[in-house]
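Notes for the one structure printed next.
Every protein chain except one is present and positioned as in the full complex.
Letters are used for the chains, namely A, B and C, taken in the order the chains are written, and counting of residues starts over at 1 for each.
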Amino acid sequence: MSSSYGNALRITLFGQSHSPAVGVTVEGLPAGFAVDMEKLRRFTARRAPGKNDWSTPRREADEPEFLSGLVGNVTCGAPLTAIIRNTNTRSGDYAAFAERPRPGHADFTAEMKFGGFQDRAGGGHFSGRLTAPLCIAGGICLQLLEKEGITIRARIASIGSIRDDSPFTCPVDPEGFPASDPAAAERMLALIREAREAGDSVGGVIECTAEGLPEGLGDPMFDGMENRIAAIVFGIPAVKGVEFGAGFRAAELRGSENNDPFVLRDGRIVTETNHCGGILGGLTTGMPLTFRAAVKPTPSIAKTQRTVDMKRVAPAELAVTGRHDPCIVPRAVPVIEAAAAVAIYDAYLQDLRR
Amino acid sequence: MSSSYGNALRITLFGQSHSPAVGVTVEGLPAGFAVDMEKLRRFTARRAPGKNDWSTPRREADEPEFLSGLVGNVTCGAPLTAIIRNTNTRSGDYAAFAERPRPGHADFTAEMKFGGFQDRAGGGHFSGRLTAPLCIAGGICLQLLEKEGITIRARIASIGSIRDDSPFTCPVDPEGFPASDPAAAERMLALIREAREAGDSVGGVIECTAEGLPEGLGDPMFDGMENRIAAIVFGIPAVKGVEFGAGFRAAELRGSENNDPFVLRDGRIVTETNHCGGILGGLTTGMPLTFRAAVKPTPSIAKTQRTVDMKRVAPAELAVTGRHDPCIVPRAVPVIEAAAAVAIYDAYLQDLRR
Amino acid sequence: MSSSYGNALRITLFGQSHSPAVGVTVEGLPAGFAVDMEKLRRFTARRAPGKNDWSTPRREADEPEFLSGLVGNVTCGAPLTAIIRNTNTRSGDYAAFAERPRPGHADFTAEMKFGGFQDRAGGGHFSGRLTAPLCIAGGICLQLLEKEGITIRARIASIGSIRDDSPFTCPVDPEGFPASDPAAAERMLALIREAREAGDSVGGVIECTAEGLPEGLGDPMFDGMENRIAAIVFGIPAVKGVEFGAGFRAAELRGSENNDPFVLRDGRIVTETNHCGGILGGLTTGMPLTFRAAVKPTPSIAKTQRTVDMKRVAPAELAVTGRHDPCIVPRAVPVIEAAAAVAIYDAYLQDLRR
Partner (left out) sequence: MSSSYGNALRITLFGQSHSPAVGVTVEGLPAGFAVDMEKLRRFTARRAPGKNDWSTPRREADEPEFLSGLVGNVTCGAPLTAIIRNTNTRSGDYAAFAERPRPGHADFTAEMKFGGFQDRAGGGHFSGRLTAPLCIAGGICLQLLEKEGITIRARIASIGSIRDDSPFTCPVDPEGFPASDPAAAERMLALIREAREAGDSVGGVIECTAEGLPEGLGDPMFDGMENRIAAIVFGIPAVKGVEFGAGFRAAELRGSENNDPFVLRDGRIVTETNHCGGILGGLTTGMPLTFRAAVKPTPSIAKTQRTVDMKRVAPAELAVTGRHDPCIVPRAVPVIEAAAAVAIYDAYLQDLRR
């Protein structure tokens, strides 16, 4: 189903931007795991808007309420459900979009699919707000993976055409702007400010790495690590491309350049380079699993755009007012980590079958 | 499961490179469809090796045998199974790879996952040979989609750094080298020849478009068209990146540049540009659905490569002899079409629920 | 996953008896359906306890809160989530059962599966309380089916050895005791009273029929109507047997007795008898689909029972005090209808693929 993901671990997201709540049910969590609630709160706070000048001034009280699956803070083996109340429901901001679909949004396609019955307020089920419960599920999976020695980190690789070329091993301030190179970060922030002042928006690329993975995780063919990760990451609104390791750049290399030689390091078999992004034949090599996701510029912009009036079947214009991120990329960084964590922990649970 | 894909339509691939046969079972085909066997043969022939100088001289008798699901050539509603016999089984070519894993192949990761019990001959279940039954399933879906007015075409966008920049609307000789611009094709072929002579290989990018789609096909979130297509396309060996519409390039644009304005054309609502690749919120816009897949250079190369001797836990060298494609990209073009057809027809069948 | 059911329509139940809430998420509901909330309330009230002398005096405020999937009372195509708050949480009644598992309950098996981390209070996720959200999902499906001319009704066929032999076409007072024959109902109620007074409990059989089904609904083999219905009905606590049509009695008949002759009635092909319960080859015949479910006697009884002390690994005794139904069968009648409705509507949605 469209709002569920996973096999051994299965998440189901529900809620619309302006319905009473958004939430997630997670099935398949092992019993007996004590969720570190303060750590989870810090993780989901990284996604929360309104706390700095690069995101929307909307403030969301993203405090989750756990309805099931826990005894105290310990998983009990039953489905875990957490919800976040939407305080800002049924607003009138979106009434017009029924008639004049916003370019770059799902207004038009949802109208076609659901025959006008979709929840139009705030983008409904298509809203980026649904990434809040995804972060709850992913934040718990990150804690479970950490217990197994597996860590996942993402950062901004580029905003517009400004790139952060520092090695991925460089640290990122987890609560600040998620780029490694301070100079690049400065220029990215300037670009975002400039876009906002111009009533416009910018996109970017996020890179993510998972370390500490065992060798041979994943499955051949359609349940390879690439398939699994792409299948969840493309569920994050605005993601339009996913590549692993050298990705599209690998297509320009020779085999002799792209192949990663196997070498011995401390008695362990590793690859000297990691163009394959830690995945061969869908299975992990034990090297860092790396991927990059392209995030399109926020479609909600103050600039006037051309659209159509669906009722009168005539050309029309539209400017998206209200509070919107001029760049969604920084807030999407923990969402990418959350999505990767769900995909990898699901593969990890399935692998125990061996 | 790792070798199955789909919901309303479900394909299951089986077989290893050197097992008695490879094959596919397709569940969910509507009853009463007459498969055009000659058309299917022509389609799968585009993937077959050995028929020209850019592919391996191995010849495969890719004649499928239909074991079930048909009465004559008409689908009967039961699962359709087709197999292709492997004439060239249990060869000794691959014995050494158990001990010295080939860089860029799944030899090492499969050893880790399956504890040495994987079928090593010819890459086993990881072999590109499994794309032959995928083309049978996809070829039938292409015919079913065509009946609904939906056509899918792929072509080479680049080989190495040589690009075909002609508009995608230009025709491609379906039985020849699948690029549109003859001059670019000439240079691509020269590059492939050069790589082969150097004992090396090259990769490339394939672009694919689906036209004639209704609006609103697909589902929100994890069953969006991007998720569905990526989840199958990453199952094709050597694919390391997938992007839709402007893809990674969209990350460099402003919102005002990337958003596709809605306009009226012949009384129909369309988008003026198509940076979104015909997909908004996971649902089709009715414009061409376009995506690109990055194919890494064939890992099997004649050049000497560094690896390890797993038995002696010592460095080793290896040169992959035998007959291999210096560039898999041309033969992967129909495979991309097949994968897209399966994903889109599955979404199409599910959409009848509305 | 263990708490999810369905394909085109998918329900996920969550919650424990004493967690903050129990609830259900329903994916795949068509957009644009106006839920009759008053009708739904009347349906779920049939399952609610505490309203008469044959059920537990516990009162539950089973008022559902809809968190998502609706705009007003109209489905919007996004997952519908409804929750019911548990007012009576974290009670101490159940602490002892950790050490002395109740016969007939999941205390022991859950302890083995979840290593002691299961939620013990009130039976946790195993509680009959989870049938409340199942009735919400089923109640909506009943309304959707009714719109298609399909009606589902269940009634008590027997309590203990007292049978209601009146034809199934006889009406049942939907808000009263769900048996057709007043004399049988009287004797059943007397038996239940007697069991309660003896500190004991009784079981029974429920029969269910679905009328107005099209011919050919369902699928061959593992997605036949029998498989689908059994797979959900065995999820209702205390159900230990399911049979279709003549069921176990068919095993005693000759083929010439059991086969249902095809005859013409009003120009339509029907079967003269209906020993097959309206299902041949997993597909509906268009005749009433009938099945029966065996419900074991409530395991919670006041009588002293033998068990073990798991801590001291020694024999022990136990009497289940508190408020419990001496017979769960009457309240299970709408639950059976709900389960059948979910299974049949799921099959119905999938069938639109044809």
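Following the convention adopted for this analysis, a contact is a pair of C-beta atoms (placed from the backbone, for glycine too) under 8 Å apart; a residue touches a chain by one contact, two chains touch by 3 or more.
This one's a predicted model, so the numbers in the text were calculated from it and none came from an experiment.
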Worksheet, complete the sentence: From C:V35, C:L145 or C:V295, the answer for touching the chain not displayed is C:V295
Response to the item:
Out of A:P220, A:G241, A:G255 or A:P330, the sole contact with the unshown chain comes from A:P220
Worksheet, complete the sentence: Touching the hidden chain, out of B:G32, B:P182 or B:G322, is B:G32
Discussion item. Suppose we count only contacts with the excluded chain; which residues of subunit B make the list?
Written reply: 1-4, 10, 12-16, 19-23, 25, 27-28, 31-32, 65-71, 74-81, 83, 110, 113-119, 121, 124-125
Item to complete: Could you please point out the subunit C residues that touch the chain left off the display?
Response: 1-5, 13, 101, 103-106, 108-115, 125-126, 130, 158, 160-161, 195, 198, 200-205, 214-224, 226-227, 230-232, 234-235, 237, 239-248, 250-264, 267, 269, 271-272, 275-277, 279-286, 294-301, 303, 305-308, 310, 313-315, 354
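By definition in this document, only the chains that are shown with their structure count from here on.
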Discussion item. Comparing chain centres built from Cα atoms against the global Cα centre, which chain wins on proximity?
Written reply: A
Worksheet entry | Label of the chain whose CA centroid is most distant from the centroid of subunit A | C
Worksheet entry | Euclidean distance of C-alpha centroids - subunit A vs subunit C, Å | 39
Discussion item. Could you work out how far the Cα centre of subunit B sits from that of subunit C, in whole Å?
Written reply: 46
Worksheet item: Just how far, in Å, is the C-alpha centre of subunit B from the one of subunit A?
Response: 26
Practice prompt. List, in ascending order, every residue of subunit A touching at least 2 other chains.
Written response: 1-4, 13, 110, 113-115, 125
